[in-house]
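Only one protein chain is missing; all other protein chains are in place.
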Amino acid sequence: MYNETVMDHFEHPRNQGAIEDADGEGEVGNAQCGDIMKIYLKVEDDTIADVRFQTFGCGAAIASSSMATELIRGKTVEEAWDLTNKAVVEALAGLPPQKVHCSLLAEEAIHAAINDYRVKQGLEPWEETGGHREGHEH
Amino acid sequence: MYNETVMDHFEHPRNQGAIEDADGEGEVGNAQCGDIMKIYLKVEDDTIADVRFQTFGCGAAIASSSMATELIRGKTVEEAWDLTNKAVVEALAGLPPQKVHCSLLAEEAIHAAINDYRVKQGLEPWEETGGHREGHEH
Amino acid sequence: MDHAATTATRPEVAAAMVPYMTGHFGNPSSLYDLARVSREAVAAAREQVAAAIGAEPKQIYFTSGGTESDNWALKGVAFARKAKGNHIITSAVEHHAISHTCVWLEKQGFSVTYLPVDRYGMVDPAAVEAAITPETILVSVMMANNEIGTIMPVAEIGAVARKHGVLFHTDAVQAVGHIPIDVRAQNIDLLSLSGHKFRGPKGTGALYIGPGVRLDPLMHGGAQERGRRAGTENVPGIVGMGMALELATAEMEENTRRITALRDRLTAGLLSIPETYLNGHPERRLPNNVNVVFAYIEGESILLMLNRRGIAASTGSACSTTSLEPSHVLMACGLPHEVVHGSLRLTLGEQTTEADVDYVISAVMEIVQRLRDMSPLTPA
Partner (left out) sequence: MDHAATTATRPEVAAAMVPYMTGHFGNPSSLYDLARVSREAVAAAREQVAAAIGAEPKQIYFTSGGTESDNWALKGVAFARKAKGNHIITSAVEHHAISHTCVWLEKQGFSVTYLPVDRYGMVDPAAVEAAITPETILVSVMMANNEIGTIMPVAEIGAVARKHGVLFHTDAVQAVGHIPIDVRAQNIDLLSLSGHKFRGPKGTGALYIGPGVRLDPLMHGGAQERGRRAGTENVPGIVGMGMALELATAEMEENTRRITALRDRLTAGLLSIPETYLNGHPERRLPNNVNVVFAYIEGESILLMLNRRGIAASTGSACSTTSLEPSHVLMACGLPHEVVHGSLRLTLGEQTTEADVDYVISAVMEIVQRLRDMSPLTPA
């Protein structure tokens, strides 16, 4: 059902775990299936210096978490915010149609963690619907 | 579907054919399936001296004709009249349920032939529902 | 000589099915791989079936046989479209899987038109058009008749249905694997087929469902067959049907040539018997079908005598059925009751030889003579 890239990230998840003194934390739940994902960020010089995830969910959710954290590590916070679930799915070389929604969880958890970081920095949280970002894929 | 006695009478029918100068002839049709049976009788001293049949019908109809003619040969006309389809079925060691009606054709054709004989002799035809006979089986 | 009723499964097809029954693939404990192997085998069979009728694999739904496909197509469309209308058009010569389903649908409040046929068993596309009302939701006319072999003008009927926005189903159980089919070119929305009619396994079939066609499931339950046909997939059966149909399609041209020649030899031989007539269309008929009628005699007794000589056959005589109804197909062609009685259907298979045909001809000649001698109807 899943391709090899997905199975690889599922079986050998990158960046799994928690960060004790995270600069930003975001937890989101999936209304469709009830799954939960949590993202921890360490930010240095406006750059994602470290990122970890915890996921309660299916293989696609775990693989998406792993891939999404890989994709934002070392990126600026703004670049990380611009990561779409579509890009995660593409990096995973595709997900079954009924599993595309699981990747949305990763995008949302990253957004929640970034806004948590911004609020802690005394900044305005960003709006979820920025005009400059690519469309979502559900 | 048919037992061996039936198949034997079907394949080697006894008394098949016509009698040119028959004393009685009877032809009946089967309302249920559209089949036709014809019986020819030669009567001597109130006894069935010869009997022949012609049948347009299924295996059961042909076997019943063969068996019925065997059963009445040498009998008195009254005994022949009393032959029921039930007796024919029993002599054949049974017929499939949906084929029992075919044996009725033989009983009816014999009755028609006997009454034809009686009328030719200037006698009253017998009534179909005599009280002294066993019940039919349909 | 009764290959239209059923055919034996090809030995190579049966052999190919066995591993899918017992699940012996490589490492038997690797169930993950086992499931993948089954899934891929079913996908391959879907492609084989699709290719045989010019469809796409995703338009093929596996069923338990022609009967289920027919019941599903009719009941599925009827219940799904009943808000749109309640009228169904079919023909007077359909297989009972269609006609009995229609009678049942009439009891559920649908109205059904049974179109007459000409003496060859053909439905007139113009009659279909004339029968269409604003209430009509479905036309179902078979591709080839199982008794008399007549091939219907399916493409024309499909064009009429499409023109009026009505769905068109065809029961192609006798046609698939025997004559070329193209669901697109023939304007077919739904098509039924059955595995054991082309040397595939019994208990297998498929329904082709064209793009945009909505129908209720007949089998409600699990999400198999993309949620449209529930029930654990008969993987070995599906594999066997796919393989048998691929082989039948590959061999069709060659087989048709050979079997048509045998059919014509058989027909000519039988028609040399006096007062014998051909049923069905003289040209537009299945390559394997011969249906003749012998005056003055009855079918069941012909069959019994043929059986004793090792020849299986079929008849339209009332006496051969439990209901004592004569063939509705031959009656619809306008044959009188007593003529229907004397009908004989012989259908050839891939293994039939010229010697078989000649043996059948001589056996039938002898049998017809014997039964005519016994019949009160035969003129002296």
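Note that the chains are named A, B and C in the order they appear, and that numbering of residues resets to 1 at the start of each chain.
By definition in this document, a residue touches a chain if its C-beta (ideal position, glycine included) is under 8 Å from a C-beta of that chain, and two chains touch if they have at least 3 such contacts.
Just so we're clear, the structure is a prediction, and the values are computed from it rather than from any experiment.
Although one chain is omitted from the display, it touches the following shown chains in the full assembly: A, C.
Contact with the chain that does not appear here is found for just one residue of C:Arg119, C:Lys163, C:Arg308 or C:His337, C:Arg308.
Across C:His100, C:Arg265, C:His328 or C:Arg370, the single residue that touches the chain missing here is C:His100.
Touching the missing chain, out of C:Glu56, C:Glu156 or C:Glu233, is residue C:Glu233. The chain omitted from view is touched by exactly one of C:Pro125, C:Gly149, C:Gly177 or C:Pro201, namely C:Pro201. Considering the complete assembly, chain A touches the hidden chain via residues 2, 7, 10-11, 13, 16-17, 27, 32-38, 54-59, 61-62, 98, 102.
Remark: the residues of chain C touching the chain excluded from display are 2, 5-6, 8-11, 13-15, 17-18, 21-23, 27, 29-32, 34-35, 63-68, 70-71, 79, 95-98, 100-101, 103-104, 108, 194, 196, 201-204, 216-223, 227, 230-237, 307-308, 310-312, 321-323.
As a working rule, only the chains that are shown with their structure count from here on.
Taking the mean of the C-alpha atoms as each chain's centre, chain A and chain C sit 56 Å apart. Centre-to-centre separation between chain A and chain B, using Cα means, comes to 93 Å.
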